[in-house]
Every structure is written in structure tokens, then in C-alpha cells.
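Here the complex is missing a single protein chain, while all its other protein chains stay put.
As written, the chains take the letters A and B, and residue 1 is the first residue of each chain.
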Amino acid sequence: MDVLTTPLTAFSQYFSKSDYVLALPMILLTVFALGILMIDLMLPEEWKRLNALTALIGLGFSAAAVFRIHSLLGPEVSCIPGFFGTVVMDRFAVYFFYLFLVGAAVAVLMSVKYLEIERENHGEYYALILFSVIGMMAMACGYDIIMLFIGLELMALSTYVLVGFLRRDQRSNEAALKYLILGAFSSGIFAYGLSLFYGLTGSTNLGTIAQGLEKRISANPNDPVVIFALLAVSTGLLFKIAAVPFHQWAPDAYEGAPTAITGFMSVAVKSAAWALLLRMFLFGFYPLRALYVPMLIFVALATLTGGNLAAITQTNTKRLLAYSSIAHVGYMLLGLIASDGTSNTTGIKGIMFYLLVYTFMNLGAFAVIASLRRREIIGDDLDDLAGLYKKAPVEAVLMLIFLLSLAGIPPLAGFYGKYFIFLSLVETGHFALAGIAVLYAVVGLYYYLKMANAMFMREETTAEPVKSSPSMSLALAICAIGTIGIGLFPNVFIELVNWSMSGANAATIAQLMH
Amino acid sequence: MPQNYVPIFIFLLIAFLIGAGTVLVASLIRPNNPDKVKLMPYECGIDPVDSARKRYTVRFYIVAILFVVFDVETVFLFPWAVQFKLLGLFGFVEMMVFLGILIVGYIWIWKKGALEWI
Partner (left out) sequence: MVPLSWYLLLSAFLFASGVAGFLIRRNIITIFMSIELMLNGVNLAFIAFATVRHSLNGNVFVFFVMVVAAAEAAVGLAIIIAVYRTRETLNVDRVNLLKL
């Protein structure tokens, strides 16, 4: 009978206001995403653009909430744990929050005109973008494998639907199907690995897992169960960042998806996967560094080779950029190899800087391709770029800037991304890897210039003019300013990256928790 | 203690009475004119004895999708119901937020016409 007579536990016992300050960026996005779903039901066809505006306002409010957390993280506060240690809001997380918000905002701007041309202008599209950003945020700030897994799945499920958003287009729903099947398979393997880590350490908290693994690995440095679990989890993570040999989904999904979503996937979704990978490898699995580095060296070399060589033969621009994005993952993996297992090294800073740079230049390239979509022309073939300079000189010059930046030509942003990775390799004595990376950078130059060649040297194949829209121009402007700005004033952004990595390491978080 | 099981028996009795009562009342007040199609096991138009490999209409898939999603959400309601007192007002508010999000989804599929059997 005592169950019925005990009073309700007080509200304040579980509620803590500071937790909700941390979750505010996600809560705001949820409210706006649900709002879009409801408003969309009432909007007539010609008012559908309002959905994009609502999404942008939501992203703006969320950015303001992130900025509030940003300002809480002063010089002496390196991280704020919340929700009983399942969430850790450190500078690392805040940095990624900004990346996701910028990526999503530019993707929304790119989509407005594109969806009207495709006649699939529904509010769900924007709601799904916001939902996937919520998932990404959970991946960046989660410190518990439950939280990380839910974040990953929320992002992935939203992206599957977005890839197949052009329901009547065979390529789009085929891409969604392949992405979903392979994605679900990799999530299954990932979850199995997580279950083994839980069994090994008895905890779902990354910090406690790290402590448990440290004990276990010092008892037996080649514990087969640990190796198996690490392999399973790494497979899931490497799949999500599209590293060779787990990359097969990427070219298909990138080619079939609506171009704005391809851009979104290649930057925001990829950054989120990197946030998860770095969080797990640097904060949870740092005791296993001796085990995972040889594996990563193999994967990084395979990724550089596979991505760069496959990109050479492509004739579809979206597919070409998909392989090039696989190649970029290879460079970033080199940064992880060159780190010493903690976050405060040139290699990790190089990855963070690379992701920032990559957000602008890759979104920019996809924005130009999206702007080529008009009535009958899909615009994703290499031939569609032919003679672009004569038809649309502004777009062609911007595309050239983005391509040169992707190739890593100074003084554009992409150069500094590669520079820090190479620097970290040289600092840690990986001269052979650095040499191979430079060699592949030259290969990369070839296929980027192939696209530039089509735009500037070849005759145009169609007379159909390229019409820009205000939102697309804004998206292109943001990407161009980012790409050129980071290239001209790298110090400002290097400071930002240094800030994002300072203080946030597994040891400080463990101290705060206990 | 055997007497501890008394509430369970009362509960079973009430459950049985409600079930039997509704069937009985329904059979008394409904019009009764059966025909061949109506007496089939599945009233939705599926032939009960047939090859299992036969195709059936895509509408079932849509119902299945919606069912799976809304069915599984109850998995979160059970633990909350068991620890209702312990979780208190906070648990209640959180659960209402959760259900509120679900209801937004429900309104959305309703207005989109996914619940119509076109």
C-alpha cells in the first residue's frame, strides 16, 4: 500500500535550470521544426517560402542560445556537464554547434529555389533539416553512449528521408534506399560494439568507459574482446565519415540526393560524424591508442587512394565531388594519426580547422551546381558546366575559387586546412605519410582543374540561361566570403580553433564529474 | 499470502464482465443482416485462404508504418508508469512534452491524409 500513499517527488529534485540552458539550442530547434510542420499544413502553395524563413529564424535563435553557452565558457570554465553527466558542453561541442548551424543555414538558402523547380516544396524538408541538426548537436555534446547513439540515429534517419525527398525521381529514392540499408547496417555494427564496451566496463559514460578500458588494457595490451569491440565501433564511425573501405554509399547518396542536401550531407553531416569520432577516440578510447593508430593508417591511405583515383574518372560533378570529399576525409584521418591521443595537438586542430574550411568551400561548390538546376537540365553532369563562364561569369569565377580552395591552392582557405595536417605529420615524424599526402594533393589538383577547364575552355552545350535567386546569391556570398576570408585572415580562425580545443580533455571532464 | 491475490481476481472478473458485456449489448442493439462478405474473417477485403505470395495493396504498408511508430512509443510510457510516484511532477511534465511532440506528428499525418483509406 505504501506505493499509493507516498507523495509525488518534488519537481525540483530532477529539474535543474542550468541543464536546460545547455539543451536550449536543441529545444529551440525542436520547437521551430514542429512549428514548421504545423504552419506548413495551413500555407497555400505560393507561401511555401515562408517555411525556409521559419527554419532560418529557428537556426538564428538556436545560434543565440549557443552563443549564450559560449559566453558561459569563460577562461576558467572549460566545460559544463549536465543531465547527470550524459551531456558535456565544452568548447569542442560549441565549435561544432556553430559549424552545424552555418551548414544548415546555407543549405536552407540553397534549397528555396531548388525545391520550387523540383515541385517538391514541402515544409517537412526544412523540419527534417532542423531535426538532423538536433541529432548532430546531441552527437557533439553527448558524453554517454546512449546520447551519442540517439543523436547519430536522429541525424541519420532525417538524412535518409532528405536524400529520398524527390519522391518521383528514380535516382533520388534509389540513393535513399542504398544509404538507408548501408546506414542501418553500420548502425547495427556500431551498436554491437557499444554493447561490448558496456559489458567490458559496466558503464555507458564515456569517461568511465575510458577508465575501465585503461585498467583492462594495462592488464592485457592485446585483449581480443577489446580489439573486437574497437573494430565494431570503428567500422560504424568510419562508415559515417565515408572512409574507404566503408565509402560505397557516399557517391550514390551524394549523386541521387537533391543538390542542396548533397551539400548539407558533405559538410554538416560529415562534421557531426567527425565530432562523434573525435569524441569517442579522444575522450572514450584514448587508452586504446596503440591499437587504433595502425588501423587508422591503413584506412587513411586506402581513403586517400580510393577517393582521389576514383574521382579522376567521374563525369558527374556531384559524384566527382563525392569522391573528392572521401579524399578529404583521408587528409583529416592523417591529422588524427598525428595526434598523441589527446585533443591538444596540431593534428586535431588541423582536423577542426579543416572542417571549418571545408564547410564553406564544399557548400559553395554544391551551391553553384544547385544553381545550374533549371527546367529540363539537372545540371550535375560535367558537360553542364561547359561554357559556364560565358553564360554566368559570376558563378563560374566563384566555382573556380571553391575548386582551387578544395585543391589547396594558397591563399585560399583550403590551403591552410591541408597545411596544418601536413605540419602535424612532419612534427610527429610521419614523413612518409606526409609525402604521400602531398602527392595525392597534386592528383586532386588534376580533377578540380578538369572541372575548371570545362567551365572556362569548352564551348557551351545549351543556351538555357542560368538564373540566380536572392537566397542562392546569399548562400554563394556566405561561402565565398568564408573561403576567401579564412584564406586572407587565417589567424582569426586559428584563434577560434585553439579556443575550441583548449581545456577540453578527458581528464578535466573526469575531474568535473567526480 | 493467498488473500493478496483477491484484487487480481476482482480485476480479472471486471475485465471479463466488460468484455462480455460489450459483446452482449452490441449484439442486442445492432441491426443483424449478415451476408457472405461480411462474415469473412478479415472484413477489409483480403481473401483469408490464398497464396501467401500474393501482392496486396500498398495502403497496408502505410498503416503498418504508422502503427509501428506509434506502437513502439509506448515503450517509454511503461517505465514512467511504474515509477510514476518517484519521478513525480517532473516526470509528468517531461512525459507530456514527449506526448506533445507525438501529437504534433499525429496531427500532421492526419491532416496529410495518411489515415484516410482512399
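Everything below uses one rule, namely that a contact is a pair of C-beta atoms (placed from the backbone, for glycine too) under 8 Å apart; a residue touches a chain by one contact, two chains touch by 3 or more.
No experiment lies behind these values; they were computed from the predicted model shown.
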- request: For the chain that is not shown, enumerate the shown chains it touches in the whole assembly.
  value: A, B
Message: I'm checking contacts with the chain that's been left out. Which of A:Gln170, A:Ser218 or A:Asn491 qualifies?
response: A:Gln170
Query: Among A:Gly58, A:Gly123, A:Gly142 or A:Gly256, which residue is in touch with the absent chain?
result: A:Gly256
Statement: By the document's definition of touch, the residue of A:Ser195, A:Asn220 or A:Asn453 touching the omitted chain is A:Ser195
- prompt: Mind pulling the chain B residues that touch the left-out chain?
  reply: 58, 61-62, 64-66, 68-69, 71-73, 75-76, 79
Statement: Absent-chain interface residues of chain A come out as 144-146, 149-150, 153, 157, 160-161, 164, 167-171, 173-178, 180-181, 184-185, 187-189, 191-192, 194-196, 198-199, 202-204, 248, 251-252, 255-256
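One rule holds for everything that comes next: only the chains that are shown with their structure count from here on.
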- prompt: Roughly how many whole angstrom separate the Cα centroids of chain A and chain B?
  reply: 40
Message: Give the list of chain A residues in touch with chain B in this complex.
response: 3, 6-11, 13-15, 30, 34, 37-38, 41
- line: Per the touch rule above, chain B residues touching chain A in the complex are 85-91, 93, 101, 104-105, 107-108, 111-112
